[in-house]
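Complex shown without one protein chain; remaining protein chains in place.
As written, the chains take the letters A and B, and residue 1 is the first residue of each chain.
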Amino acid sequence: MTSISTTVDQATPPVVNVRRQTLSGVIALSLFALIIVALATMAWWAKTGTIRMVLELCCYIVAAQMWNMLAGYAGLVSVGQQAFIGVTGYAVFVLAQTFGVNPFLAIPLALVVPAIVAIPCYLLLHRLDGPYFAIGTWVVAEVFRLVASNLGWVNAGAGMSLGVMRDYSGFERNVAMSILCALMILVAIGGSYWFLRSRYGLALIAMRDNPVAASSQGVNVRRLRFMIYVAAAVGCGFAGAVYFMAQLRINPPSAFDPMWSNVAIFIVMIGGIGTIEGVVIGALIYFVADRFFGEYGASYFVVLGVMTVLVALYARTGIWGMISKYWDAPWFPIRRHLMVEKEDRS
Amino acid sequence: MQWFDALIQGILLGGMYAQYALGMALMFGVMRIVNVSHGDLVILLSLIGISLASSFGLGPFAVMAALVPLAVALGWILQRAVLNRVVGEDPLPSLIATFGLSLALQNLMLQIWSANSRSLPGGGIESRSIEIGGIYIGLLPVIVLLVATGLTLGLDLVLKRMRFGRALRAASADVEAAAMTGINPRSVYAMATAIAVGILGFAAVFQSLRSTVAPSDGGAQLIYAFEAVIIGGMGSVWGAFAGSMVLGIAQAIGFRIDPGFGVLSGHIVFLLVLALRPQGLFGRA
Partner (left out) sequence: MTEVLSTHGLVARYGDFQALYDVDVEVHEGEAVALIGANGAGKSTFLRAILGLLPVKPEMVHLDGKPIGGTPTDRMVQKGVAIVPEGRRLFTGMSVSDNLRVAIDQTSRLGRKGGWTLKRLYQLFPILEEKAKTPVQSLSGGQQQMVSIGRALLCQPRLLLCDEISLGLAPRVIREIYTALPEIRAHGTSIVVVEQDVGLAKSASDRLYCMLEGRVTLTGRSEEITREQIGEAYFGGGHAVV
């Protein structure tokens, strides 16, 4: 809690410590490091099927965390992040298959594409007010899908295959997928955490809680929003590049599938918007639900949809919001706690 | 001559889009809400209409007479049960709630009606056409355009002249001040959504007469409605109407250039408007 005792003697200023880490945070951080190592070494201890499953989960986590940064912190609700997922996926295929770039080198190179594409998109879309912005992002994703469907040199509607992957052995591919999973999570979760604790992150939280006040405090709201939008595009692009490299095939309907937005929104809203913990919880729930109930197809999605409605109506802070009401032990502590000496309540 | 023909077809297509766009413009104007399930509601109503027609052997206008009151009731319930709880400064709750609703509706329809495309038998009116100066104009598109014009005119009159319209405009200008003047915002909102969805009752019949509908088609209808509203400029029902015409023309001309380019050229006109005239072609700066 951020409250400090106000009954402090006026004459002697209180000795105050700023505490930024908590016990729960230290435990979570160690676990996080452990998970990263485990992910990176998957090729040596997991089966190919498991690796693929984990890779899919990692892609969902990244897409969800990017949506969380946009909607939960920057106030930009997007339903069209699949634009960047698809564009980057295509960029990898074009670089590797058409231009003969090493596919593993193609992934970092391809990340330039969403960054560049996001700039004009944002400049156009930020003119739209609140909810209209969201539908606008969807239009942009549709434009990308239609362009890809009509563009001869990405093989139009038929899509592309990543034949060059045949040059690598199964184990080599598994090593690459493992390391890419670890990197993705490190960048998306670790990077978000680092960013949120930075000067900019605190400004972002101030902006979310009160944009007017934050802008009067010298926070450049508009530039921060722009930066987040571009960063989220690159993050989603990373997930898209890895996902489609593992799939070995890409075509316009799968590349620009609105399903990505559905899943990201479900994960973040169920888990708890505006928190990293929420994304982790939401992704695990989605993943488990998908394994167990995915076979029910449409009825499964009806339940997901209804749950999303219920969260929006009755539990806007999601599962993590409900947990943290009773149990103040953040895994990714962001707030600075002012601790008055001798009154240390932790 | 073929471009003139495309222009005429575009205007007629615009009549269809206007029937989607009116409700969206109304809801956004009053509550600053975008109902993501707007398009799915059209499809839901269409499918209900098709089922009604086949079970009871109803003609298209009898279906319309049944669907419009149903749509009004659906809109009223939607507002009372869901949207009234999420109206507010923050656009996120209403977006998420209607987004979830859209996901649920789409998949529910998939279960009930399967993924197949269906259409409403029109008893011949869908294929009848009239020839004017060498151009064949379908009778149905003309009816669609006339109905769209009538709906726009009617909505405009309600907003300008009627007690409910004034209450609606007052609530959209300042909802707290409206309540201080005795207006119950929640019932005004419920009426607005009832009208917005009610108009979709007309749209559903025409949509399923002029082409086929399938459970997954809702997203496209939502996007067309949205583009029409933005192209036309927010703030007036005639803006939405005119935006629909522009969108229809853009798609028809694009389609003439290349069939794969029809929908895309509508999107491009939308993006151009956003870049060059963000307040919309007919909006106030």
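Throughout what follows, contacts are C-beta pairs under 8 Å (C-beta built on N, C-alpha and C of every residue); 3 or more make two chains touch, one makes a residue touch a chain.
Everything numeric here is computed off the predicted structure, so don't read it as measured data.
Q: Would you mind listing the shown chains in contact with the chain that isn't displayed?
A: B
Q: For the chain left out of this view, which of B:90, B:174 or B:258 touches it?
A: Of the listed residues, the one touching the omitted chain is B:174.
Q: Who touches the missing chain here, B:57, B:182 or B:259?
A: Spelled out, the listed residue whose C-beta touches the missing chain is B:182.
Q: Determine and list the chain B residues touching the chain excluded from the picture.
A: Touching the missing chain: residues 163, 166-167, 169-170, 173-174, 176-185.
Note that only the chains that are shown with their structure count from here on.
Q: Quick one: chain A and chain B, Cα centre-to-centre, how many Å?
A: Here the centre of chain B sits 33 Å away from the centre of chain A.
Q: Where on chain A does chain B make contact in their complex?
A: Residues of chain A touching chain B: 71, 75, 77, 79, 124-125, 127-132, 134-136, 138-140, 142-143, 146-147, 149-150, 258, 262, 265, 269, 273, 297-302, 304-313, 316.
Q: Using the touch definition up top, name the residues of chain B that touch chain A in the complex.
A: 28, 32-34, 36, 82, 85-86, 91-97, 99-108, 110-111, 219, 222-223, 226-227, 230, 258, 260-261, 263-264, 267-268, 270-271, 274-275, 278
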